[in-house]
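Got a structure for you, written out below as structure tokens; questions coming shortly.
What you see is the complex with one protein chain gone and the rest in place.
Chain nomenclature is as follows: A and B, assigned in order of appearance, with residue numbering initiated at 1 for each chain independently.
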Amino acid sequence: MPSTQNPPIAGTAIDPTSLRPKLDDAVVERISPSELRARLEAFKGDGYAMLLDLGAVDYLGREPRFDVVYHLLNLATHARLRVLCGINDGEHLRSVMDLWKSADWAEREVFDLFGIVFDGHADLRRIQMPNDWEGHPLRKDYPMRGNNAERSPRPAFANKSNVVAGTPPAGRTLEALQEQVRRARE
Amino acid sequence: MTQPIAPAAPDIVSRDGNTMVLSMGPQHPSTHGVLQVMLEIDGETVVKADPEIGYLHTGIEKTAEGLFWSQAQTVIERMDYLAPSSNALCYVLAVEKLLGIADRIPERAQTIRVLTMELTRIASHCVWLGTHGIDLGAISVFFYCFDLRENILDLQEAAGGARMHPNYLRVGGLNGDLPAGFIARLDALIEKFPGRMRELRGLLQANPILQDRTIDVGVLTQDEAIQWGVTGPSLRASGIAYDVRRAFPYTGYDSYDFDVPTRTQGDAYARFLVRLDEMDQSMRVVEQARRRLDVPGPVMIDDPKISLPPKETIALSMEALIHHFKLVSEGFRVPPGDVYQAIESPRGELGYYVVSNGENRPYRIRTRPPSMYNLQALKGLAPGNLIADLVVMIGSLDPVFGEVDR
Partner (left out) sequence: MLARVDEVARWAQSSSVWPLTMGLACCAIEMMTVTSAEYDIARLGSEVFRSSPRQADLMIVSGRVAQKMGPVVKRLYDQMADPKWVISMGACASSGGIFDNYAVIQGVDTIVPVDVYVPGCPPTPDGLLYAVNLIQQQIRQGGRGGIFA
């Protein structure tokens, strides 16, 4: 059984988006980073007035490594468009905050969790993790538990009434256990 | 690289010239959860509002990448915790599309899914109405709403096993058929509902205090709403009749008869009225679904690679035992591909962009959280209003922070 404690992090580095079956959820376009801005402006002019969502996927082991995924909606024709843009670690994308205001927090989240920088964003800083956090958690090479062990050590509170796990039984609990054993042996 | 700003201490108060920066939250009675709004105020008037989120970031999307497809549903349900079955519905629909079994889901399972979804919508709106009332000072509304919610949670507990997060919907159908006595209790709820809605409307709708506090407060124009990506009742209150159940029908919603309430004023009162009307329309769908439940049928797809075999057969059939073992210890595999599935949750368009690379675990589940996009609009709505109006606006946008932060 694959252990949920140590999930494999890279998976098989194939590109699922090229193997997708014929689904009718959206029209899909894969656009390179250099053309992205122009094409998005064109889509907006074509009637895709709402940016539904802006997210990213880390395909560790694939070239390019990340996919930034834009979902656009044409309210008049009820058509959805998915734009996939593959970029590598360290490359920047142009922010679309000036085209659609909804991109503001979405780009901040992609920066926070994946480390993808959007040039031209008014205020690109972490949004989900604390400001002094190191690392980008949703990358495939970031451990599932992060650095939890260091950040939340178990302190010894002076007046703590509950028993620390692993402490052997004592006092009345020990007597009760010994009583049980005695009765079982009879 | 951009410079990170200094860590925001939770209780910043700083004065500069005529304005003061005040931190509202993250622990605050009226922020509907863990929201921190950094307010720049001039007296009582808000000059600028900058919401800070992330105080409930749970890493659900990353956790789901380490669980089987059926296990991932448990963490996904805990995103929008006021409407857990809506998260579940969106997720199972997405996975079923990738599996290619979307058109083989039994009729009865679809009916019960619609029933669960609409009951969840009513329950979620009950919480919204109760807490919105408390924000405005109408505390007794809370008790009426939560009493109605108790009936619905009882039904969810009977069907799925838990009041919240029942995990009743499964990939391929449902966990099991409705228990005995469910229909009788559902009928009792359908009977009780109109009277209770009359009481709720009587308490609030024509109440002069509520009207004073919500009319012309937080007016969201159509263009602004589209720019901010607002969906759901908040969008429909501004005049755009976009409802995912009508635009991209799923689970047989195109065979049900219901209206999509819309208003044009775009203020908090319009959002209030739209949600109240939505509760009535949901009950209409519930009644229609109830009538279809008289026809018995299977509730799970008949595919041994995906659904667990009936428990009785495990002691008798070797194949059933092996399938059960494989499904529990390894889970089913989903063919590689990506899909975007959206539903109309009580907050708006909830979407999942699910990527599979052929394994028995999700490769990536990107959530399109309606509450996050709705809440962003607060930056545009708040300036020029009083702090008390800000409370009304947050309530009328109805954010759920499990979804905003995930």
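In the analysis below, contacts are C-beta pairs under 8 Å (C-beta built on N, C-alpha and C of every residue); 3 or more make two chains touch, one makes a residue touch a chain.
Worth saying up front: this structure is predicted, and the values here are computed from it rather than measured.
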Contacts of the hidden chain among displayed chains: A, B
The listed residue (B:G133, B:G218 or B:G402) that touches the chain absent from the view is B:G402
So which of B:P26, B:G133 or B:P369 would be touching the chain we can't see? B:P26
List the residues of chain B that touch the chain left out of this view. 10-11, 26-29, 33-34, 54-60, 62-63, 74-75, 78, 81-82, 127, 130-131, 142-143, 146-147, 149-150, 163-165, 401-402, 405
Chain A residues that touch the omitted chain in the full complex: 5, 128-130, 133, 137, 142-148, 151-155, 157, 159-162
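Everything that follows uses one rule, which is that only the chains that are shown with their structure count from here on.
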Whole-Å separation of chain centres (CA-atom averages), chain A against chain B: 20
Which of the residues in chain B come into contact with chain A in the complex? 1-2, 4-8, 53-54, 57, 59, 61-63, 65-67, 71, 97-98, 100, 226-229, 240, 242, 247-248, 329-330, 335-342, 349, 351, 353, 355-361, 363-364, 366, 368, 372-373, 376, 379-380, 405-406
Residues of chain A defined as touching chain B within the complex: 1-2, 4, 7, 11-12, 14, 16-17, 19-21, 23, 25-26, 49-53, 55-58, 69, 71, 75, 78, 80, 82, 100-102, 104-106, 111, 117, 124-132, 137-138, 144
